[in-house]
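What follows is one structure encoded as structure tokens, with my remarks underneath.
Selected chains only, in their assembly positions.
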Amino acid sequence: MIIVMKHRATAAEIGTVVSQVEVHGYKTHLSQGTERTIIGVVGDDRPLENHQFELLPGVEQVVRILKPFKLASRDFHPENTIFDVRGVTIGGPELVVMAGPCAVESRSQLLETAHAVKEAGATMLRGGAYKPRSSPYSFQGLGEDGLELLAEARDATGLPIITEVMSPEAVALVGRYTDIFQIGARNMQNYALLQAVGQTRTPVMLKRGLMGTVQEWLMSAEYILSGGNYQVILCERGIRTFETATRNTLDINAIPLLKQWTHLPVFGDPSHATGKWELVAPAAKAIIAAGADGLIIEVHPHPEVALSDGAQSLKPERFAELMNDLRRLAPAVGRTLS
Amino acid sequence: MIIVMKHRATAAEIGTVVSQVEVHGYKTHLSQGTERTIIGVVGDDRPLENHQFELLPGVEQVVRILKPFKLASRDFHPENTIFDVRGVTIGGPELVVMAGPCAVESRSQLLETAHAVKEAGATMLRGGAYKPRSSPYSFQGLGEDGLELLAEARDATGLPIITEVMSPEAVALVGRYTDIFQIGARNMQNYALLQAVGQTRTPVMLKRGLMGTVQEWLMSAEYILSGGNYQVILCERGIRTFETATRNTLDINAIPLLKQWTHLPVFGDPSHATGKWELVAPAAKAIIAAGADGLIIEVHPHPEVALSDGAQSLKPERFAELMNDLRRLAPAVGRTLS
């Protein structure tokens, strides 16, 4: 932390700032220029982040140098985090594609989709049993019945499953079924939920909030990691901007940026990021070309009657075409996809 | 709902759309132009919102006419909602000012602030016992001890209290102490929490999410109202935009817009909306001039050592000046403030 004093700060004002820092056990280092005095705080001063030195008389600006996340940082853990979910390796050179319907609607819908995405090459099955819907009058998911259908589809296909958990008290129940917890965009800063999944040892996919900065997102991952659960996947799914021609704006820059800043696996969700099935394939390819470790994609056998997100769901045959395209693309960007 | 067919849609395509609508029990009305056929759906078609008629062959565009919220709408309830909280009337001509520290830090800090804001004219006390913090390493609030201090400050001053609840399982505990539940910005779309407070009969202040549209915000209110809890206050607290010179961007337009669209009381939070204490007073006056029913403001006796949000907290003497300014302003915009 660097504290820049105002042009005409008095010696007394400088002294007060110095003593306010030192009372917390930090050393300071003064740099007296012709116009301004600069006070450097020596050491890891993250614990001081709440202290409003900006408000002390004579202070012009406080510059925080250290990034506020630690466990999620590559400084702390230089190698990529790689982990296994029922035989599927996440974060390694092999790309991982998770696919399935937005919501589990029925046994036949789920099983038909599960077999189709497996056939096309997906290695994990997605499907929502609890759906966060902006309207209380919309279909909210099948609940535990949906979880049971997911488990049945896993048994039938061998695909591990990922499904969303929406509240701390549902963590135990959902955890009995799922192989990966999905934390949805609206819950990126639902800290009680983050703490609850941090207490489990089930992997977590943390989706980016519509308005979450990359730094805030990593701070949310830090909540999970600091609970002792180190198996966290970050999933870019589009942010909210002024552009309304697409449902969200896929922040493709975030993918290589995350790869610099963190060791955690990075995925992309081209379905939510575009909101339009015609854009899903090009967005998926861009995500992989930008360096992501995998994708999560909505597939529905009959999108026009889907109970949610039909407009952004691929039909199985289009998903199969995309998988073929990705198989051509993967080696051109140093990855594999079998 | 209006379904616009493409230029060259065939009779068969039109027939399919019509039958897909009618199978749900709705009537349709066809308008055959020279270039396009337009299919109007007759009646309250909100239940059809999940149906992706956009995906049927030959469809160009689907236009939804009805706003998706009902109970929150002025169409449904033309008069202003007015209710009483321990003798304080919310939503009436008298402005209501809630004030207090961001976080309850200690008995002396809270009591000193409570007496000061009462003295200055505030009629309700705010203070956080559970704090949503972006870092797991930051001060997270005093928890139930904080709630007890709030109850003690209420006893000492007679001011009703408002405090934040962050998870569904905390609703019962917080509800034993607070007079109004505050739902924070990060939880605007935490549907499990909205449903939980909707089941109580304690009033709720629902803050706008950093990225929530006004329509989404009213849909979140709808979650509470549809649980049978009709005492909901909407609080504009700034949205996230590209401008970083202030912590958030106060969406002042939202205040008169809400007054048109909904019967619920509308408040503003100039502390979070600006993030800078020097801007709190002008923002507070703008909020009242735009037609809000009240304010919630952060006051701290020693902002420079506050454990959270010091930079945006007013000192008691500045808060008292602002109250004086508001007393002059209120009658000029048709309100009272005693």
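To keep things simple, chains are lettered A and B as they appear, and every chain counts its residues starting from 1.
Simple rule for what comes next: a contact is a pair of C-beta atoms (placed from the backbone, for glycine too) under 8 Å apart; a residue touches a chain by one contact, two chains touch by 3 or more.
All of these numbers come straight from a predicted model, not from anything done at the bench.
Here 2 copies of the chain are placed, and the complete complex recorded in this file has 4 of them.
Just so we're on the same page, only the chains that are shown with their structure count from here on.
Rounded to whole angstrom, the centroid-to-centroid distance between chain A and chain B, based on C-alpha atoms, equals 26 Å.
Those residues of chain A whose C-beta lies close enough to touch chain B in the complex are 46-47, 49-56, 68-69, 132-139, 166-170, 186-187, 189-193, 195, 209-211, 216, 219-220, 222-223, 226, 240, 277, 303-308, 310-311.
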